[in-house]
Each structure stands twice: as structure tokens, then as C-alpha cells.
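With one protein chain removed, the remaining protein chains of the complex are shown where they sit.
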Amino acid sequence: MLMTAGDYLESLRRLELNLYVLGEKVENWVDHPIIRPSINAIAMTYKVAHEPEHEGMAVVDSELAGDRVSRFNALFGSTDDLVTKVKLQRMLGQRTACCFQRCVGMDAMNAMYSTTFEIDQAHGTEYHARFKEWLKNTQQKDLCISGAMTDVKGDRGLAPSEQADPDLFVHIVDRRSDGMVIRGAKAHQTGTANSHQMLVMPTLRLREADSDYAVSCAIPTDADGITMIYGRQSCDTRKLEEGDIDVGNYSFGGQEVLVILDDVFVPWDRVFMCGEIDFSATLVERFAAYHRQSYGGCKAGIGDVLIGATASMADYNGVRRAAHIRDKLGEMIHLAETIHACGLACSYEGWQTAAGNYQANTLLANVCKLNVTRFPYELCRLAEDIAGGLLVTTPSEKDFRHPVLGKYIDKYLKGVADVPTEARFRMLSLIHAMTFGLTAPSYRAESMHGAGSPQAQKVMIERETDMAHKQGLARSIAGIDERESILG
Amino acid sequence: MLMTAGDYLESLRRLELNLYVLGEKVENWVDHPIIRPSINAIAMTYKVAHEPEHEGMAVVDSELAGDRVSRFNALFGSTDDLVTKVKLQRMLGQRTACCFQRCVGMDAMNAMYSTTFEIDQAHGTEYHARFKEWLKNTQQKDLCISGAMTDVKGDRGLAPSEQADPDLFVHIVDRRSDGMVIRGAKAHQTGTANSHQMLVMPTLRLREADSDYAVSCAIPTDADGITMIYGRQSCDTRKLEEGDIDVGNYSFGGQEVLVILDDVFVPWDRVFMCGEIDFSATLVERFAAYHRQSYGGCKAGIGDVLIGATASMADYNGVRRAAHIRDKLGEMIHLAETIHACGLACSYEGWQTAAGNYQANTLLANVCKLNVTRFPYELCRLAEDIAGGLLVTTPSEKDFRHPVLGKYIDKYLKGVADVPTEARFRMLSLIHAMTFGLTAPSYRAESMHGAGSPQAQKVMIERETDMAHKQGLARSIAGIDERESILG
Amino acid sequence: MLMTAGDYLESLRRLELNLYVLGEKVENWVDHPIIRPSINAIAMTYKVAHEPEHEGMAVVDSELAGDRVSRFNALFGSTDDLVTKVKLQRMLGQRTACCFQRCVGMDAMNAMYSTTFEIDQAHGTEYHARFKEWLKNTQQKDLCISGAMTDVKGDRGLAPSEQADPDLFVHIVDRRSDGMVIRGAKAHQTGTANSHQMLVMPTLRLREADSDYAVSCAIPTDADGITMIYGRQSCDTRKLEEGDIDVGNYSFGGQEVLVILDDVFVPWDRVFMCGEIDFSATLVERFAAYHRQSYGGCKAGIGDVLIGATASMADYNGVRRAAHIRDKLGEMIHLAETIHACGLACSYEGWQTAAGNYQANTLLANVCKLNVTRFPYELCRLAEDIAGGLLVTTPSEKDFRHPVLGKYIDKYLKGVADVPTEARFRMLSLIHAMTFGLTAPSYRAESMHGAGSPQAQKVMIERETDMAHKQGLARSIAGIDERESILG
Partner (left out) sequence: MLMTAGDYLESLRRLELNLYVLGEKVENWVDHPIIRPSINAIAMTYKVAHEPEHEGMAVVDSELAGDRVSRFNALFGSTDDLVTKVKLQRMLGQRTACCFQRCVGMDAMNAMYSTTFEIDQAHGTEYHARFKEWLKNTQQKDLCISGAMTDVKGDRGLAPSEQADPDLFVHIVDRRSDGMVIRGAKAHQTGTANSHQMLVMPTLRLREADSDYAVSCAIPTDADGITMIYGRQSCDTRKLEEGDIDVGNYSFGGQEVLVILDDVFVPWDRVFMCGEIDFSATLVERFAAYHRQSYGGCKAGIGDVLIGATASMADYNGVRRAAHIRDKLGEMIHLAETIHACGLACSYEGWQTAAGNYQANTLLANVCKLNVTRFPYELCRLAEDIAGGLLVTTPSEKDFRHPVLGKYIDKYLKGVADVPTEARFRMLSLIHAMTFGLTAPSYRAESMHGAGSPQAQKVMIERETDMAHKQGLARSIAGIDERESILG
């Protein structure tokens, strides 16, 4: 049963999250103005599933569930599914202009599906069947699942078990007959305080000594022992102010929470990895490849909004046809489309796992993400160039609504004669939100660090290339190895 | 008499500004938490004048005043003065980590000094003597002067007199026996609501029809008819919260106001240009060259703080010696020093005006600024890379001070074992302020648009080059013109 | 009947080209050492058609010919065909390390196929049937066809009919009962002096006055009235020297000729456009989209060889594991794969023309090519960085073969102990050929200008984007237009 956006909101009200914002526990978190935009962004993923024109994108027939299910909860059954995922992400990026937070879960599920299959093959365990059962329920109930990978990590130079505090990576502190108990914290959790469950995964390749850290499981977001602390966002308290202009993006926003897992109990039927260190890297890399692919969709879509906003500012300023403006807008489009092209390419070039679902091409997914760590920054720079200095010097909406000041502002912040000052004001505020303010983390910092920092991609790119083949080509052409005869 | 920082603060209290912040008129604006950091930043320019180790930098013997005066109010008497200016700016950028706002006035005074001299030569006017008298008083009283150039401009495709509303550029609405009356607004006014006077200048090259727009004069910031509206800054209301961490830079900040000039009267002895359209471009370009030079100082200094903060985060994360981190830190230093090198070069290569003071080399000053429209953005990108995702996901200081949450945060946001979590938290917050938050406009948007947008520099660079000479060189080498004989 | 590489060579011997090299008419041009490498490169396209492992790539079932034909002469029947084209091109780039010249014809045929169909629809002409007949013969005989688009153009600011000399664009000078006569010249003709026929096309959008310039037809390369002048290549005469090292790439090379068409007669059955100015732009843009796609294959493949050569030099110098070397090699791979990803994406996202064959996605093909005008240059720069200064200071092979000097060189140009000096010498020479020498034009200048210069791509990218849609997205998010309700 596919929930509507309204169903989803109601379902959240039934969760009793232990959630803190700005030092205070929040009871009615669903309607909290700082949190709500992030809920709306996920709600959009529920809404599109009911739009006839997007049904093919957003809804999938699931053999497992015996029903039509959300693509966000579905397995990728083909490279076409991977492509459609990226196009769905672009469309949602276009409509929310921020991170809509539901991809981590989708990518985690798919990585878990193939990895549990391979763990079972290697270790004779039964994780895959458990996971399928869990997934079936998730699909049928149309739950929203967040993926919880990133540990807080402490000293990056030390392995989990070498840290001064063993809890700096999530680990098993007790194995009981009915389940296990875990402790630790997951940082930068996107879309967790608006999900029904979280799917916990290890964060890096593990060694023998770290076997208690090889843990994967599903946990309800309101389980005992969980504390969530909402991360500050640039300009976050503007959402507490009156008015709808200064926030820039009134309806939608991202969300990142610090999730404390203080001895959380997990029954065995929701445990999908428990000590199998030899599959930690597999799980991490599969998830990473999916999620690096994802950015070829959403970040292109967010870029589309920024491009549209920037072109509009050029219109409002009366400079749209200037050659240097057109050149810069052309460059912005070029960069956004390069990102998307990489997202498409790694999808089309995907491969089938032993479990049967599809992975994006690892090399190209990493190439996609490495471009994402660069191009949105240049898009922001160009947007700031074209938008003009007013971007960071506009008065507040309160000034604009003020009986005296408002007239001054209306008069003096006018651009071309036929566009109302308020439109220009609003468009500036949107660009501000995307480059400095509330959704800037979605477009800048998340592009940098989400799904792994650029160095992680560089390392994978070097590793995934068949350099020996390339060197052989060079040796042959150079005549070090025998040259190829065209007649041979 | 050189004011101390304390004197300066007291002097501000005597001003009766008509200043609005977030829709409300502010009475005690000197102590207003949103405004105060910008006052502190200017106060720093007063403080350094009393530091023995910076006396040579910050204080100058003025023949005009017959006294030691602030460099910020002095004429550049040599290329060495230009160089010292840039080094002073770097030092102040290092100590405030933001725009300290007093350079616009300094640069405006110097541009006005040589331009009024030339107007008088051409038109037989007496502006130069008037201006010198005004400057002498300014120096002797150690006033803080802001430069007011940027008009709101309306439709960028139209000249001032072609706009739908004639007030979109500041212009003379009445010429009286005792003075003139002006109307209009100046946008993005840096350091005006913490200055004693503003020096009004036209914003672009003017044509015959625009003669009422060729206006320059000095006005007290609390003159009748002036309304100032404080521009919103990213994360501005964090300054209204308790605590000192989340603002990132607690002490210092920039400031930009929209200044409405609603029929402001200016007596003739403070009018320095009144209709001489043929010198509008001269004034604008001289000011621009000085101010483009300035950015080779301050933005390098702000960069130093960002580099130091980023290296510290690398320390705290335990990754400082990683090759890719060192490479990125090296790149950040390289970019900041390239900016500074350009600032120094255009200073050393300055030239003397007919009036006797010195101008920075126009070509190199534009080259300096064009680099400034690019490199700080890359510095921010690299800082965000090294700082890590926590940059945009940290909890609030309120969470950190909370009895229960605080313990979790202290435990889980710890990096290397020997650095307190709070230090890491504070350093992240500083970087956030510089890349997203309160001082990000000082380092990003101002680098882009301050002293003119990049296209303005490109145009000047093309114009200032002797392309005919370069083409002659090429023709000779190519043998199109006669080749040079080494024996000849 | 698919020719072997040997058959192809023999077929060329039967052509009587009027071809000049370095001021002299060449009789046995097939064995001319300056020309032969370019023939070998095309021969490789014939060779691969007989390799079982590449059959799926290189050979296609043609309904038209009723036979298996070369992909280089085939219509793209699906997006998969477009993808396979790009992969074939990468493989051939890897094996020749230069332009293998046969793509222009392939791309021209496909553009002509759909355009003639549409001309006939609009004008009631019979070009499409004629073209199909010609194509059938081409496929059946497995001919090598070059595409001849680029006119010499004279003053770029003037239309064809406005030029001082009307012949600066190819045009019809006579229409006779049996055919037409054309005059003009085509510049930078890649792979014409090793093709059987050339397919002439107009070079730009045409206006009414230019109707004699709207001309397309097929001409044998040895037709009366044709003169070909072989373009100089960097280091071209090294191919006339003894030895095989200094040329860098002994077997393969590109080729560009200036083709003079001095009143060449073309019978009507080989005329495919004759005055239909309204389809000139269509033909040009379709060809351009195909050819901009092509560069996502070949230039990635050439890049692979350069990467392999550079990694080998790092091995030979003993620095392969240094962090900065690995980072730079990783960057090279990243850039080459980004190009390829764009080539793949525009292929997968292709569309079917009215005539039935498939076009690459226009926007993404232009994005692909615009990246190609940038990244190979950075690849060369990085290769030069890693290869070291010896790249441009090595002695000659003659020195190396000299009884006395050879010993010195062998001793002193040795890198790591276990690699022979000659291997290092050869690898350097290959990199030199790719960055400065014989094949540098294939990788640098052709990446810049082939299929149109970067500005052409920028213009197309701006035009192909639905900016109104992007602006609508921004207006909605900003609240200028009605905001989207998630419950709506």
C-alpha cells in the first residue's frame, strides 16, 4: 500500500522520537518549524508515487511484496532501474531544491541485499532470508528507512578498536539469546528524524581485532536507548521567524542529526551482520557506489533550480543577453549536465550481483561523485557572480513589510521596470538559501562529503582502473612490447 | 589626535543614526549584538594605531594635518605607502577574520584627492582646496569615513537618466545658494553605520544627459534625510543567542547597509563634484584601482585564518600528515599568497598622480582583484573538504551545554584524544562562519563583487594592456614585420 | 563483403589521387612514410571487423545491404548502436593512440540519412532514395568514406555570399542536365587521402542569398578537379628518418589535408542536397551531435594510452607509489572517464529520427565535446609533469645507436635498475608524440576544434536547455509563483 504524503505525516506522529533541537526536547516534532521542511522533502517522495505522470519513475512492481511499491524501497532489477532512479532523483531535486533524504535508505537496502547473500554463501549464515523478510514488510508498509553508516570516528588515524574510547564506532556490547545490544553514535544522519526505521551499517573496512564493529541491523527510530540531536543549519532560526521570504526555501530543507545509540537492543531477526569483518568493506563499497551514483541525479536537479534562479536574476537585473552572462549560464548548465551524464553512465553500465539485483558501475559512480565534489561549488560561485552583491546585503522581510521602510525598499531594490521588487527579493533569497543559507549544506557540504569525501573517490578510481592494461597498450605502441601488425 | 578603540566607540555614541535592523529602529545601536561585531572590526583599526610594533604600518606623518594620522585617513605619498597599506590590511584581516570596513573610505579619499585636482585644472573649479580642507579636519579628528559609491542601479541595461525612476542613481534634485540637495540610495554600504561621515561618489561613467548624477560630497552619517537599513547576514540572529560558539566569530563581523538619501542637504564646502560628467569615470576607476589593490591585503589575511583553522581541524581529526591533506593545505597557502603577491606587485608598481599622491598600477590591481573573485572560493572548498561533514551537522552550543546531551556530545564528537571536544567544536564553528555563516559574505560575496564584479576587471585588463605592442612583437618574430637582427 | 586491412590497402593502390606532400606530388602515396601511418590507423578499423572478440562491436547486420557490414558504414538502429559505437571508438583509440579517421564518414552518413528524408518530406525531392542507394553500395563494397564539411571560410564575420571571393565556401557553379559542378575547398580534412569517397556537406546555417552553398554530394577522392595538399604535422619528417623510436608512435598517425575542388563534376545520382538552405543547419547540427558524441569514445581511448605511458614513466623513474604521483594519475583517469561517461550518456539517451535511425542526445553530446576541449589538455599537462623534463631533452635515436654516445646514453639515462634504458627512452618518445609531436594534434587540437570549437558547444548547450522550465522551478520554490503543496 503506497502511502500518500498525508499518510506519511500521520505515520510520523505515531513515532515517539527522543529528539532534541537547540538544547530542548521536542514533543510535536512533526510540526516543529525547524524540522518540518525536512519532513516535507521526504513527503514529496511519497507524493510523486501518486502522480500518474511519474508512476513509471516512482513506483515498481515488487515480486517480493507481491505489490506495487515505492522505488525508494525497491531492489534495482536492471540497469534501467538504476537509470530511472537517477532520473527520479533529478526530478525530486528540481522540486525540492534540497536533499530529499530518502536515497540513503534505498541505497543501503540494495547494498545489504547483495551483501547478505554473499555472507551467507561464505559463512553459512541466514542473513539474506532475514533481510528479505524485513524488506518485504518495509515495502508492504511503505516505510521510510534511513541508512546509518557514518560513525563519529574519533582519531581518523586509528582503527575502531584502537581508539581511546571504544564507543567511537558503533559496536556490539552484548550478545543475548534474543538479540544483541549495540552502543555508539552515527553522525551526519540524513533523514533519520523523519524515518520509521534506520538501517545500521559499519563505516569502513575492518580487521580481525574489530569484529564487534562488523554490525548491521534495522532499528525503529524510536527504539529505547536512542537520542537524536538535530544538527544546526546555516540560518536555521529564520524558520522560527514570521514571513516566508528570508528562509529562501520555505517549504523544503535537509536534515542531519547526531544519533546516539546508548545500549540499544536489537532482536536477531533484524540483525543482518554480526561480526563478519570480511564483508564490511564489501557492504561499504556497494553502498558507496550506489550513493555516489545517486548524486548524479539529485545534485543535477538542485543545480537546475539554481540555474533557473540565476537566469531569473539576470532577467530581473536586465543583463540576461549580455555575452558574459550567457557564457556563465552556459557553463552552469554544462557543469550540471556533466554531473548528470556521469550519473546516467554509471547506471547504464551497471552489473548484476550474485543475489540478482543491480549495482552501478563502480568506477563511473566514483567518477560521478568526484565531479560532484567540485562542480556545485563552481555553480554556486557563478550564481553569486550573476546574482550580484545584493545577495548578501538585502534587508529583511520585516523591513520590507514595514510601512515606511517597505516603500523605500520597494522603490530602491527594483530591477527592470516590469518585475515587482518582491519577486527580485524572493529570488535573491532563494539563491542565498542555496549558496549560504538553509539548503547550502544540501548543495555544497553534502556534495563534498556525502557518500564519502573526494579522497575516497580518488582512491577507488585508481583501484578500479585496469592500469596494467593501459600500460600494455602504451608498451605496444611505444615498441617496448611487440607492436601490433595491422595485417596480422 | 589618534583615537583609541575606546574613543572611537564613545564617538559613535554621539551619533544619532536613523538605523533599522530587522524592521525595527535601533536606539542603542553601538551595543546592539547584531551590529557590535562590525563596530569592533573598525575599532581594531583604531587599536593597532597605538601598538608600537605596528606604528610604522598604521600611522603616517601628515603634512596636511601637521600631525601623525591614521593611515586609513592618509594620502599615499609613495609606492612604499601603497605596499604598507596592503600589509596593514593583511594583518587586520588576520586579526578580525572578516572585512574591517575602513578601506573604502581610505581608497575614496585618495581617488577624490587626485580627481578633484584634475577637475579644477580642467574646469577652473575649486574642489581640490575644499577637499583638502575636509581631509585635514578628518585627519585631525581621526574620523572614520565610509565611501559611498554603489547606486542601486535598477535596470542595468539603462543609463541613470533612462531609468523608469530617476532616483535609482543618486542625483542632485536642487541647487541652492548654500548647497545642494541629493536624492537616491546607495546599496551594499560597507561600514557606514559605524562611520562618522560618508563620502558620496558616482558609480559609473556618465553621459551628457546624466549630469545631475555626477555628484560627490561628504555627509555626516546622521544627517537629516538619511535612513539606513541593515542588511541581513547569514546566521545573523545567532548573535542574539546566548553563548559564543555558534556564531563562529564572536568578536568581529562585517556590515552592509542600504542607505536611503531622501533629499539630503549638503553645504557647498562639502561638495567635491557637481555635474562634471567628464571626471566621473576617472573617479570611479581610480577608486576601483585602489580598492582592487586592497583585496590583495585583507583577503589574504582572512585566508590565513581559514588556512590556520583548516590545518587545526586536520590536527584535531588526526590526519594532518596525510599526503592529500598536506597537498590541499599547500594549495590553500599558494592561492592566498598569489592574491597577496598581486596586491604587493600593483603597489610597488604604482604611479604618481598630478596631484601628487600615488595610485596602484591599474592593470595589476585589476589582475589582483580578478584572482580574488576566484581563489577564496577554492579556499573555502578546500576548507570544507578537510574540515569534514561535521561542519554542517554539529549540534548547537545549547545542546553542548545541556546536562545530558552535553556528555554525549563531548564523548562522541571528540577527535584525537588530547584535544578537548570543545576546541574541535569551536574550530568547526569558525570555519562554518567563514564559509557559510556570519563572515562568509566578507570572504566570498565581497571578494566577488566588492570593488566591482569580475567582468569589470576583465574589461579593464583588456583595456590596460598594450595589445598593439604585443602584436608588434609577434609580427616581428613571425617575420611579417622585419625581423630583429641580433647584430644590428 | 568486409575487406581485410590488406584488402583495404590494395584498394587504395587502385586510386589515382592528385596528392601533394611538402611541395611534391606523391605517386606511391600508399607507401609514403609520412602518409602510411594514417593509412594504418584506418586499416585498423578494417582489421577489427575480423576479430571474433570484436565482431559485435565492429560488424552490423544491414537490412539495406542484406549483409553484415562495417559499423563505420552502418546506420545507428538503436541507442545500443550508439553506445557500441562509442565503445568501439575507445578500443580503437587505445590501439592506435591517435585519430583513426573513419568516424567522420560514419557520422556524416547518419546525419545525411535522416536529413535527406526530411528534405524530401518538405520539398518533394528524391534525395533519400538516392542516398540509400549510394549507402547500399558503400556498405556492400565496404568502402571508406570521409566526411567533408569544413569550408575554409575566409572572413568569419561574413556569410558565404558576402565574402570577397565567392569560392571561400564550396558552392555550385553550374547545374547541368547530367549533374552539377562545384568549386571551393574543404580544410582540415581528416582521413580523406586514405578514403575512397568523400561526402560533401555545407558547413553552417545558410540564408536565402547563399542557396548555391547548400550542397551535399558524394565524390570519389580521385575525381577530376580535386587536388589534395597534405597538412604539415608536428615532427612530420621524423617519419623520413631511420629508426623507429623518435617518431614516438611508429605505426599510427592522423592525417589532415586541404582539399581543393576545382570545378568538380557530380552526377545527379550522387547529389543529396542542392539549394535547400532550410536544411543546412539541420544537417550540420545532426552531424555535429554525432561527432561530438564520437569524441567521448576515441579521446578516452587515446587518454588510456597516455595514462598507461605516464604510469610507466613513474614506474621507470621509481616514483609510482609517491602520493602526489598517485593523486595525479588518479586525476588523469578521472578526467578520461568523465569524457567517456558523457559519451556513453548521450548515446544511451539518444532519440529516433523520422527516417528511423538514431541520434545521440544533442545536449549531452555537446556537453561531452565541451569537456573534450578541456580535459585532454589537463591530461597532457599532468603527463608532462610526471614524465619529467627529459621529455623534451632526450637525445636522438641516432645518438643512442652511435657506438660511443650510445654507451653514455645507456648508462646515464637509466631510471630504475631493472628497466632497460631503451624502454624508458621509447616511453618518453611516445609521450612526446602525444603531447608535442606527431599525434599531439590528434589529442589536443582535434579535441579543441574537431566537430566544432568550444564556443559552438556553449551556444548549443544554452539553446538545448529548457531554461523556462528551470526558471519555473525556481519561481515556485521562491514563492513567486504558487508553491507546490505536498498534500495537493
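We just call them A, B and C in the order they show up, numbering each chain from 1.
In this text, a contact is a pair of C-beta atoms (placed from the backbone, for glycine too) under 8 Å apart; a residue touches a chain by one contact, two chains touch by 3 or more.
Source: prediction; values computed, not measured.
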(message) So one chain is hidden, and I want to know which residue out of C:I219, C:A440, C:I461 or C:I486 touches that hidden chain in the complete assembly.
(response) C:A440
(message) For a quick check of understanding: of C:D120, C:D167, C:D210 or C:E462, which residue touches the chain that isn't displayed?
(response) C:D167
(request) Please give every residue of subunit A in contact with the chain that is not shown. (result) 323-324, 327
(request) With the missing chain put back, which residues of subunit C would touch it? List them for me. (result) 20, 22-24, 150, 152, 154-158, 164-165, 167-168, 184-185, 187-188, 227, 229-235, 237-238, 241, 246, 256-258, 260, 262, 317-319, 324, 373-374, 377-378, 380-381, 384-385, 388-396, 398-399, 401-402, 404-405, 408-409, 411-417, 432, 436-437, 440-441, 444-446, 448-450, 453-455, 458
(message) On subunit B, where is the contact patch with the chain that was removed from view?
(response) 4-6, 40, 43-44, 47, 83, 94-97, 244-245, 248-252, 304-309, 311-312, 315, 326-327, 329-331, 333-334, 337-338, 340-342, 344-346, 348-349, 363-364, 367-368, 370-371, 422-423, 426-427, 429-430, 458-459, 461-462, 465, 467, 469-475, 477-480, 483-484, 486-487
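We adopt the following convention: only the chains that are shown with their structure count from here on.
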(message) More than half overlap in residue numbers between the two sides of the subunit A-subunit C interface, or less? Answer same or different.
(response) same
(message) Centroid from C-alpha atoms only, then distance subunit A to subunit B, rounded to Å. What do you get?
(response) 38
(message) For subunit B versus subunit C, what separation do you get between their C-alpha means, in angstrom?
(response) 51
(message) Using mean CA coordinates as chain centres, what's the gap between subunit A and subunit C in Å?
(response) 39
(message) Two-or-more-chain contact residues of subunit B, please, as numbers and ranges.
(response) 324
